[in-house]
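Structure first, then comments.
Every protein chain but one is kept in place in this view of the complex.
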Amino acid sequence: MRRSILLLLALAVLFVAGAAFASDYPSKPFECIAPAGPGGGWDTTMRMATKVLTEEGLVKSPMPVINKPGGGGGVALAYVQKKAGDPYSLIVYSPPLLLINLTGQTELSYKNVTPIAMLINDYGAFAVPKDSPYQSMTDVIEALKKDPKSVKIGGASSPGSMDHLQILQAAHAAGVSGLKEIAYIPFQGGESLAALLGGHVGVLSTGMAEVVGPLEAGDIRVLAVTSPERIAEGPLAAVPTLKEQGIDTVFINWRGIFGAPDMPQAEKAFMEDALGKMVQTASWDEICKRNGWTKAFMGSSDFATFLEKTNEEYKTLLTEIGLYKQAQ
Amino acid sequence: MDILQSLLYGFSVAATPINLAYMAFGSVLGTVLGMLPGLGPSTGVALFLPLTYAMRPETALITMCAIYYGAMFGGSRSSILLNIPGDGAAVASCFDGYPMAQKGQAEAALAISAIASFIGGLLSAVAFVALAVPMARFALRFGPPEYFTLMVFALAATAAISKEALLKGMISLLIGLMITTVGIDLQSGVQRFTFGLPELQSGIDFVVVIIGVYGIGEVFKNFETIKAKGAQAIQRKFGRIWISMEQWKRSWIPILRQTPVGFLIGILPGAGGTIAAMMAYNNEKQLSKHPEEFGKGAVEGLAAPEAANNACSIGAMIPMMTLGVPGSGTTAVMLGALLILGLQPGPLLFQHHPDVAWGVIASLFLANVVCAIINIPLAGALVRVLSVPPRILYPLVIVLALLGVYTINYSVMEFHILVLFGLVGYFMKSFKIPTAPLILAVVVGQSMEQSFRQSLMLSDGALSIFVRSPICITLLALAAVSIAWPFVSDMIKRKEPPKPAHAPAAPEE
Partner (left out) sequence: MRRDTIVGLVSLCFGAVYTIQAFQLPKAAIGNPWAPIYFPATLGVLTMLLGLAVLLVDRKRAAAGHRDKAGKAKDPGYWILTGGTILLSFAYGFLFEHIGFIPSTLLFLGGLLFLVNGKSAWKLNGIITVLFTLGLWVVFVKAFQINLP
């Protein structure tokens, strides 16, 4: 008798909890994952987004950010697989989500997370020391066409990741043959900028945010940005895009929020809606401006299509240079 | 004078009550974090990061700097008392700090470490003000070949330090380098020795190796006699945290000598506190009149690395402030914070936001004083750890170490790696293999291989790039001398009669 009462009670609790789940989502704290250490792009995006979401009252539950660094985001990707179906796990990603799969570092791909919304775009830049012989991106391309090994290109991440891909994409679009031969030299973090400032590499392929300071100070020149249109303000406004220099390509460092695999429909819609409202707030505008991000909201289904298309583009490029690898 | 005026202005920014209060808070937080194994300045700065969003930029940055120095002061506490370095920069403080504590001189060890840190920090702050810009320009001349030769020098000097066990020291060094080959190779993107584990893709964190080899290794070693002796406290009576006149006489020259070494290494982006502290230790041992006391509790063997690692942490601020290039993990997080606060680090920071730039520089002086004030009485409390009998202390140490390494990557994989390196450390001690070369190799190994290959890519494969500049040649020559020096100095001592003015030139390798 007593046991059946207990059972009934348990069932009732479950039922109430279940009901609360559908209508009162979110009703408990989230787990917001930054797949890298603190202070970087992923971490900042996640922290800023959760800050605005909670401050503006769009999400009432606490949204603590935790860091799960390792394997270029692969460790966190493996981690969220354990959370399949849990609507309280959120994670931020950008192009490396596709790249670590395409270069064979993990068998998990963008299909193993639920895209909720793209939030922002960031772009790449190509910089040279101030006394460099290269005056424009065309000069660099000409040199690469003559001898792909003649220009030493520095970047801050390993081959097959963003800094490498963006120079390859530009060279590819400009018709350089021998993409495999291009001397791309990876450095660690800030050392790449130091190597450029010291004139140890010829060209630095990097993100926009990294070059603003030294550009403003006149220590370097920036030959091109990879955005579709010129940057509206700041010192980068004077820098031409690749397209303006006749190189018809754009490299986007997109960042978006994902849920765990098999995130339930209703909860996904809720988060998509909350993020959609968030990007319209003044405080989000302010944050984007401060970090030099371009607002680029994209809802769940568009985002999924975008990922599929982008994945194919990266795959083509990586296949060309022989870095494409199916994970075992 | 212009600089002095700016500096005075900086003091007026930094010395407001609110900034001083935050500075004190940061120093305490940093000291506590620095003491805990696995947690270090970058954890502290990262933890503090979310709080900065709502702060004034100069306050945020001043607090972060205070955390950074606090951690440098605190890092050596656990080195001295428990033989567990809080992070890489505190490894060299184990070599003589821990033996001092074992001999019952823990108070003096803690005091000299705080004093040396204070002096090293203060002198470097002066050097920062006077030399920041030219030094930063000089540091840019270090390209991949210069870095490679610098690492070769650092490793050669460390392996040579134990000439009795030169061969075993080299083996230790090679094993250290092998550890750094685990993970994704930055230059080619291929995975090496990861055994299919995603946790190993980013390599084995050197902090785990350090805590394993020293901390856990020491615990295993002490297990050998714990049944017999473990119930008694190591030390029961505690004196004042201060040093004797004699200890001061032995230490002041090493402190002054090694501060510039630490400062210079700090300025080089990517070199860092471990190299600075190890180099300072090596230098002092080689210059000392009684090198046999090193490793057995020589007070100058503790003072020198302590001064150097604090000098290094201040030097590391220079590339960040003057060029916008982060010189270490901690300054990278600080740089991120500056960007979030809407400030662009770099040379123009001094023009656009002189309040922040000079405020931070003034805070280097103030935070040093604050840290020293906090640390001396704190040490008085901490030293009582030694009154806990080892049978209780060691289990607590193990838990603390495990938890500390967990926070590095938030992964229990680190537990297994830690225990493995605990065993490695234990066997190395049992077989009398020096551990210092292994540690330094683990810290510099990856950048050493990478800069070697970067150099070859720059030169299209020509090895001549490694003698391309006076810097490279000097560093290689120093490496050769440091290997030869112990033998040469022996020969000189044996010959004894009127000492020759100069050592015979060391053979070039």
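Order of writing sets the chain letters: A and B. Residues in each chain are counted from 1.
Following the convention adopted for this analysis, contacts are C-beta pairs under 8 Å (C-beta built on N, C-alpha and C of every residue); 3 or more make two chains touch, one makes a residue touch a chain.
Quantities reported herein were computed from a predicted structural model and do not represent experimental measurements.
Student: Which residue from B:14, B:33 or B:360 sits in contact with the chain not drawn here?
Tutor: Of the candidates B:14, B:33 or B:360, B:33 is in touch with the missing chain.
Student: Over the whole complex, note the residues of chain A touching the chain we left out.
Tutor: Against the missing chain, chain A presents residues 64, 66, 159-160, 180, 183-184, 321-323, 325.
Student: Even though one chain is hidden, which residues of chain B still touch it in the full complex?
Tutor: 33, 39, 43, 47, 167-168, 170-171, 174-175, 177-178, 181, 185, 187-193, 219-220, 223-228, 230, 391-392, 394-396, 398-400, 402-403, 406-407, 410, 412, 415-416, 418-419, 423, 426, 430-433, 449, 452-453, 457
We adopt the following convention: only the chains that are shown with their structure count from here on.
Student: In angstrom, rounded to a whole number, how far apart do the mean CA points of chain A and chain B lie?
Tutor: About 33 Å separates the centre of chain A from that of chain B.
Student: Using the touch definition from the top, list the residues of chain A that touch chain B in their complex.
Tutor: By the definition above, chain A touches chain B via 37-40, 44, 47, 51, 65-72, 74-75, 78, 103, 105-106, 149, 152, 158-161, 183, 185-191, 193-195, 197-198, 200-201, 209, 212-214, 216-217, 219, 290-291, 323.
Student: Please name which positions on chain B make contact with chain A in the complex.
Tutor: 46, 49-50, 53, 139-144, 184-189, 191, 198-199, 201-202, 269-270, 319, 323-327, 332-333, 335-337, 339-342, 344-348, 409-411, 447, 450, 454, 457-458, 460
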